[in-house]
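Can you read through this structure? Questions will come right after.
The complex appears here without one of its protein chains, the remainder shown in place.
After this line comes subunit A, so read on.
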Amino acid sequence: MANSEADKLFKEFKIQSVSEFFRRNAAMLGYTGKLRSLTTLIHEAVTNSLDACEEAGILPYVRVEIEELGTEHYKIIVEDNGPGIPEKFIAHVFGKMLAGTKAHRNIQSRGQQGIGISGAVMFAQITSGKATRIITSTGEEEIIEAWVGIDVDKNEGKIFKKIKHPNPTGWRGTRIEMEVKDVRYIRSKQGVYWYLKLTAIANPHAHIEFIEPDGKLIVFSRSSEELPEPPEEMKPHPKGIITDDIYRMAQRTTRTTVRTFLIGEFSRISDKKIDELVQYITALRLIKEEEEQNVKEQLMKRLVDGEVDKIIASFGKRGKKVLREVRKIMEKPPKKLTWHEAEEIVEAFKYMTFLAPPTHGLRPIGEENIEKGLTGILRPEFVTSVTRPPKVYRGGIPFQVEVGLAFGGELSSGFDLLRYANRVPLLFDAGSCVITSAARNIDWKRYRVDDVDRAPLALLVNVVSVHVPYTSTGKQSVANEEEIYEEIRLAVMDVARRLAKYLGGKHRKLYQVKRRKTLEKYVPEVSRALSILTGLPEGEIKKMLVTIIEKKFESIDEAVEAESDA
């Protein structure tokens, strides 16, 4: 009876492919709403282009075109001058989910782990039924033109048609053409225009062109000739690791002992640290065996204080025995590491101290480039930026905050907060983002910005990390981690102070000009009256008065300069 019930129930059971899953859950990839879906499509393509160019050491040239084909029906074209895609990888790159070059690497990247562009191809396919047209060349003899789709059931790329063209001019790059429905183009702060503008600001080395559906061409010119250094892979830091990470890495590693595995594949773990780890695991095991609650608590306290040696010694023979057992773990092959042992390692890491994680894998935009980006695109009157030194959150995940501020000039009134994570503009979910709360919680009045919502002010905040803590799968808002919040706040206050100083000097100068005008204004009147009273010619009196004013402002200017130098 029960069996037949189950049989009935499982008759419908099917193994769902990854593509099938994402087809049903497109929202997880950012495809929610007609406006946001379009932005996400462009984002995936542009991100791919920028990443590819940078990795290949090419200054990016990206051209985006949106053509309106009907109501909520568009053709999207993104073309770059990147390295191109070798023929045999085309189906993989565009057709298979979770198959990127960066998946499973501890590396700072713009894109998602291999879902991005294939997700876009899928979106085009399920809304318009059309395959995505790819034109690409690595710069050699041929240009490949291919129509790519996704076989959802098999999670595989399918090439419907492929044509090879000669490449007499040596063109190199990739052009993607997608036909999509159920999206809408609006020139809003969450739309494609704004997205590209923000992308251009954060990537001053990129030249980005955009043709809007009405044919209008917008050019965001390159303002830096300097390519950002490609990101480096970083080994995970012991503080930021979970049991599953260790367990799975141990299964895959080619190292021969747990000891060499830990030293080789994590950062900040040395031979000495392994000995320490052994002691900590031993102490923890011993403490857990203790039955009396009081004693247990006392021992834990001592452990936190770092008295591992003494704890083990206090258990006498038993202590030495456990120590020997734990030592053996370190010498066995990693594949034999049990889940429980991995758990013990992670727990011990919590009580140990490590050097802060290396930060060479972090790739901030850099102060100079932020300023170039803001100046080039927004044309402000004042610009400044701060890149903070790297810090860690949650005990071991390195991150870095950088902030740029642009004021006045061609900026329109109103506070624009330009949020980025790893240089990617965040356009949605601003309300729940730690960047918003940290930037808003500054008392702008203290920095001579009386009404921040009406000031011609743009504030760029970029959170850089190998693992940005997003609040949701949409990856549009950064979670409120205390350390990140604090870093943003400090950086914003830093640039705000510089703005205050600038505004102070500017006001002072304006005030001086105004003052001088006020004083000069009455000179003719006074000269005439004095001439009547004394009989001295008007012109002579005037000349003397002007001299006095000149002398007065000379000394004031000197004083102001001396002050600002100090």
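Please note the rule applied: a residue touches a chain if its C-beta (ideal position, glycine included) is under 8 Å from a C-beta of that chain, and two chains touch if they have at least 3 such contacts; residues count from 1.
Keep in mind that, in the parts below, contacts and distances are computed from a predicted model.
Note on the omitted subunit: UniProt lists it as "Type 2 DNA topoisomerase 6 subunit A", one of the names in "Hydrogenase", "Type 2 DNA topoisomerase 6 subunit A", "Taxis protein" or "Indolepyruvate oxidoreductase subunit IorA".
Interface note: of A:E5, A:D450 or A:E525, the residue touching the hidden chain in the full complex is A:E525. Against the chain not shown here, subunit A presents residues 515, 518-519, 521-522, 524-526, 528-530, 532-534, 536, 541, 544-545, 547-549, 551-552.
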